[in-house]
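Note that one protein chain of the assembly has been removed; the remaining protein chains are unaltered in position.
As written, the chain order gives the labels A, B and C, with residue 1 at the start of each chain.
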């Protein structure tokens, strides 16, 4: 075991795309804002393509790069393996890292299957390393504040959870067949990429699912083959077409242990919605709304307010009293997307330094994967699927 | 057949609650705003309770009242029977009115069952009277304008229809067991009362459903017995409890003939949402959003707008160029809920005067009822249900 | 004196343009919604152009029309003279009506000068008739509710009053030289037409002005001569140009008796703002915002709310507890522009029936005129102008 007594913590990052950028930035920025017990040291970044990983190494500020992730996992001078590679590689890298006694932080979804996810969780638990899954939206101050309000009973018994995650970046039929559109690499489409975030927020805020039914849709079934580099804005560079093997959109109805009724929709075909990750919770004493595009705000309705004075309050969660907000700027000076990762890493390193298991972790990854798999099963069988709570 | 050559048209209204008020007002206000070909004459209003119907007669401006609807249906000096009674009485009154050769306008839902609805539609068609069902939200100027945009191909192929109808007026467990909460009178709860509106708007705007799956929930299963007068804000006046036999909330996933994926939710348990009837449509070339609480506005996104200048436009549909808006006030001077009925009645009387069958009518009522029944079946059987397009 | 004991009250309306329509509608609709002590009877409408006034008579539902207002003022069977003519005619008609013992209701601004306004107020007071000026925005339920909150001390000592009234209907240089753009008829431009409303709301909500400084601007100095009919959307029909003699825009800084600092802006050149009549009030304990384009909503901030839970509440003032709202529809079913007039007329007729002087009345008209004149003087002299509180 490593890390706990150190003043610095040494990071090896596998992968270097969009999430590689987000994580690298968070490592660098964390010590500026937080009295983190462990200061990240960016030791090595890994990618198969030497030219591009070298560029990423320089850009992101790593000491070195490597093209073979196994070499990094085996290095003694690495405390944390950060996995931001395409989803199909997660299980192998994570298991190797755990076996090597590294703490592991990983992008969602945890794996391609529940079986993989459970193996990863089991291994992590048995080895005693700290593990975390990057459901970063949990760490928006407004979300943490929503959690506090719910836990304090401010909205009472929950009746409804209503979530949409809407994007629009692949409506153009010329958008190429990137890895995110291929089932063997990505596992699923809108479901695992963005729907997974909505499912996680629901679990975080109101608890576990008991059953669900859903449907999946692929609106554009063939796309031009293109660069496989995987960015969000790649252009097709080929006349050849390939089959889209994941969902463009998914819709779900669910029930929760607490009796709430849930509805979820995730799509990459909602024109005009660049990254509309939003939800509303309705309870017997109040309601809560949030929208990632205005992530600093939380809308809160409290039915105990005086008659006539009831209405959704638009709360700008940038005050010292709001979770994480005191680390940043004075009230009204907003923060952005990247700060959700900084906050998440603060939790990760505190867990390592203070020897507790931070959340969300591989257990959450397993539970999320169970939901993803249940949704796919439900969509295929056109039926409701029960969600078991035993995961071992 | 009556009415066509007349300058005035004589109304007999059965019922006098919330919808009775809305309809009465529309009759009175219509000739002020529109060059209606037929000026309504409020002849008689019907209710079983003489004291209250007498009050309504005076308040709403009817010439006379009556306690037996059959007498009114049989009167020669009545051209239109307007049915705003609780749902379980619709079929009998409507059939009698049609048989008597009256034009019929009726509150939704058309009936308690598809079988009833079809009988009503068949009778109306065969008799040749004009018939209409009061899906008034179709007649908000913003909705009519949305319909124009869609028909002009402004948003292209439709991918998503996403609707919520959220209310909160029965969250209090002390709210009494009014007729709207009793299946034998109301047919269903949130589903038929408000969900029916969402389903109708979807059909109006993007076309027919092909299949759906849904679930229904009753959060509060027993309520105090109260006055059966049926208003929205009645108070329980009894220590006795009765069973709530309708749904408090319903959630639906659906598919449309045009390939779109639909999600619907209707509930009376969404705290802070007084009458949040809203939807979003996403197409390949644009998107449209609407919300009844800001009913004069339409949000429209057009992806053909120049790069960088794309964004949802907040269109205040109060300009002369917008449907119906020219009849009211200068741009920016908003109208309200009641005007949806005025516009609807304008269409009704034009249909009668110009001898065409206005929409939405009993056919729409049947199709809506088919959806309601399918949803109940789906909820009971926990499965998808196909929607047939043949209705005879 | 007339009217008090009557069950009906007989209206003679002088003028028939935009405001004629708004008033006529309000007379007709008032008894439907309110238990008004006096039911208006639309006796006669007056206009100089026989063809158009005849059309208005039919459209608005008056029993008769007349081309000479003096004949109407002299009629015994008229209780109320309603003056909706261009501003320069107000004084003569009002004085004659008062002399004839009629109650008078008049569109704003009261007159072209303070001297005229004072004469009108003096005459009205001495004769004992009831008089009212149509600052209709006071009668939006949200405004009446704001007034309640302020009077209850909910926002405490007032620091700021910040109002804009923004329109955009004359930006096109081809928009003709209608009467509203001619000083000898209209008195002033944006100032008297829309700025006057903002000034009245400020007086209603937070009290009297003590001093102000302002500036006026005419962006387009010549316009084509056009129909003088005066509607808001007339088209120029001439090659001849005429001088615009009123302001297109006005900006004002002011101080109030209560120590508050005020800023006001009224313009017809704010592109995209069709009728954006809005304000914000900041006090030591809270703030209030309102915008006519969403007139049912009031935004209220209360700094006594718990730390972290503070934020502007979006209150939909359509609940029974809100002023006037109970007369209309269930919560969340919004009303519109025309209802401000209905509420205003309810107050007018109650004043007549119960023999109290309703507000706003000619005194408010004088005080408003004092402000208008002070602003013009300030703009001309480029200096601050004191506002005296003695008006007799």
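By our rule, a residue touches a chain if its C-beta (ideal position, glycine included) is under 8 Å from a C-beta of that chain, and two chains touch if they have at least 3 such contacts.
Since this is a predicted model, take the numbers as computed values, not measurements.
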For the chain not depicted, the shown chains it touches: A, B, C
From A:128, A:153, A:259 or A:330, residue that would touch the chain that is not displayed: A:330
Absent-chain contact - pick from C:56, C:142, C:249 or C:295: C:249
Residue of C:47, C:214, C:332 or C:365 in touch with the missing chain, whole complex considered: C:214
Contact footprint on subunit B, counting only the chain that is left out: 145, 149, 300, 302, 305, 307-317, 319, 321-322
Hidden partner chain, residues of subunit A it touches: 18, 22, 24-25, 28-29, 31-32, 59-61, 167, 169, 232-233, 273-276, 292-296, 316, 318-320, 328-339
Where the missing chain touches subunit C, by residue: 155, 159-160, 162, 164, 166, 168, 171, 213-215, 217, 219, 249, 251-253, 255, 259, 261, 263, 265, 267, 269-273, 280, 282-287, 301, 303, 310-312, 382-384
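One rule holds for everything that comes next: only the chains that are shown with their structure count from here on.
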Averaged-CA centre spacing for the pair subunit C and subunit B, given as whole angstrom: 36
Centre-to-centre distance between subunit C and subunit A (centres being mean Cα positions), rounded to whole Å: 55
Between subunit B and subunit A, distance of the C-alpha-averaged centres to the nearest whole Å: 42
Junction residues of subunit C - those touching two or more other chains: 316, 319
